[in-house]
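A selection of the complex's chains, in situ.
Each chain gets a letter, A and B, in the order it is written, and its residues are counted from 1.
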Amino acid sequence: MSDFAAPDKNQLETFPNPRPGRDFTIEIICPEFTSLCPKTGHPDFGTITFRYIPGEVCVELKSLKLYLQRFRNEGSFYEAVTNRLLDDFVAVANPKRLEIKGAFTPRGGITTNVTVIHEGIQ
Amino acid sequence: MSDFAAPDKNQLETFPNPRPGRDFTIEIICPEFTSLCPKTGHPDFGTITFRYIPGEVCVELKSLKLYLQRFRNEGSFYEAVTNRLLDDFVAVANPKRLEIKGAFTPRGGITTNVTVIHEGIQ
């Protein structure tokens, strides 16, 4: 059944911000992120949390889910993948502000969290 | 027994602020919010938290409860309904400040929280 293609930012769909004149915050918590370690090929697991102030558009939740699923068979380092998630989200949705936190499960007794912030033009 | 009409901001009743000259904060936590997903028709669930500094009036708790109950058979997206709750509350009670957080239960492994703030004239 393994037919997950590589993730593509064009998977992310948007819909118009229902209150474009008011800054508000949307937090999306995705505890089922998994990718592969580029060194060992073993699976990695983590929780990705997006917190953003939408600009003209909001990101549609189901498309975000499908986009994240595509990392399932993708090799990616913690630091690089968290930055890529930010770049893709910004390219598609151009939010006023976006913070992404990747909280990964322990490996070798060590836990790693990566937090990246984009400040748009407010 | 299903006779819930559409929610109406005129359901919200108020009473005079007992200390109008002093800014204080009222937090109201409503963990029994439910509405319907406009796409699928399936029920959604969440906790709505209101935090406000009253102006001339406070919102009466029982009327707030009855108003929220009316969303039971109402189709509403997370982002739109949280903004509507803010608009209705402001229109009726004109608070000095109001923050509403909608914390919705997970769907497809993803949890969503929406936070909207109104800053009145202080």
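To be clear about the criterion, contacts are C-beta pairs under 8 Å (C-beta built on N, C-alpha and C of every residue); 3 or more make two chains touch, one makes a residue touch a chain.
All values reported here derive from a predicted model rather than from experimental measurement.
Undergrad: Copy number of the whole complex, given 2 identical chains are placed, is what?
TA: Spelled out: 2 chains shown, and the full complex contains 10 copies.
Heads up, the rule we're going with is that only the chains that are shown with their structure count from here on.
Undergrad: For the Cα fit of subunit A against subunit B, please give the angle of the superposing rotation, nearest 5 degrees.
TA: Resulting rotation angle: about 70 degrees.
Undergrad: Taking each chain's centre as its mean C-alpha position, how far apart are subunit A and subunit B in Å?
TA: Each chain's C-alpha centroid was found; their separation is 29 Å.
Undergrad: Tell me, which parts of subunit A touch subunit B in their complex?
TA: Residues 17-19, 22-32, 54, 58, 61-62, 64-65 of subunit A touch subunit B in their complex.
Undergrad: Could you please specify the touching residues of subunit B with respect to subunit A in the complex?
TA: Within the complex, subunit B contacts subunit A at residues 77, 79-80, 82-83, 107-117.
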